[in-house]
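All protein chains of the complex are present and in place, except for one that has been dropped.
Let's turn to subunit A:
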């Protein structure tokens, strides 16, 4: 029997349970808007989801040949492991113990998202681990990158002179706006030039600063001094809040868990959830070019004042040409041992440009069973070294919409970007909320259920 809705008029219909859509769902329901939240998938998270192994294989089939956010999807099992003959059967058997992020990201220990998780109370649902080890690759070796002061002093792979140079730079960068004389001649120049000329940082150390501390994801020559200093500063500010880590990673995956936290807020404030529920078409009034409602899979007509939608649910005519899209090459690899001896629960490894015939830096996030993303003796990474058991490669496109065509009352949630964090996406969600509900508070904390037992008679 189809699931019919009793109420067919809402303040907001939301299509897709990705990160941005879910934050908006929570924020809108929190201030009393009636919200209907639909997802065509039978799982939460959309393009930000974490899937178990079986779901991942099903997902690759479902996106194959579809003109969407993904292309060049290929996967392979590697039958080289001595003890196990049937790798696919083994991975499917332990399927439920995997939580594989489709767009792996981390949470900076200080920044937009973490403050929102704290102020809204959504952080209460979530558990994190510290991403406290960073490695850089060059000439067939991996060096551990010093991040904090303590790290710099105990690090074995850099000389005493380099330690002094690095400390001088990090001390300056943490508070750079207070010493404008140091960088004012370099404002028009590249960040690399500042590091080389002003701080005499070069060689491996230069690569480490650019790609593992400032976490530049493009060609470093395109990053100017101010951009580089901003990135370095935000990294340094993140240190020390949760031990010696600048980033946190979520238990059971990151984007999907956080999105579900906001969905839970939406639900406790009366939002209605339907997964595995697709939409036939949107209703747009031709004269006014306004969204008026939609027709769902059960031919039910549902109307709302606003539509918030992931790009997945939009008609193709709203999209700009392919050439405007930012593309990220991603891989999910399951391996049987750590890449690095003391990687811990989660580690970050960067291959600077040109080290493995790569134009842009390659970033590898490695997770072990401690993050509840895979079983023991399995590790999931986005690049390969030890024995791989399985590898999936795909290109992930951040689609662009042509804003002039889109009705004003449709709010479009972006695809995941190529960055390593959720900062831009969090800012986007907040700005959309402010546009939709000017003057309203964005996700104030709800009542704390822990305090409610005071009412016991």
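General observations
Here is the rule we use: a residue touches a chain if its C-beta (ideal position, glycine included) is under 8 Å from a C-beta of that chain, and two chains touch if they have at least 3 such contacts; residues count from 1.
The rule we apply is simple: contacts and distances are computed from a predicted model.
Of "Ras-related protein Rab", "Trafficking protein particle complex subunit", "AAA+ ATPase domain-containing protein" or "COP9 signalosome complex subunit 6", only "Ras-related protein Rab" is the UniProt protein name of the chain excluded from the display. The omitted chain makes contact with just one of the residues A:135, A:269, A:318 or A:432: A:269. Of the listed positions A:70, A:128 or A:172, the one in contact with the omitted chain in the full complex is A:128.
Contact with the chain not shown here comes from a single listed residue; of A:13, A:28, A:56 or A:114, that residue is A:114. As for the chain not pictured, it touches subunit A at residues 3, 29, 44, 114, 117-119, 123-130, 242, 248, 251-252, 257, 260-261, 263-264, 266-276, 345, 370, 446-447, 449-450, 452-453, 455-457.
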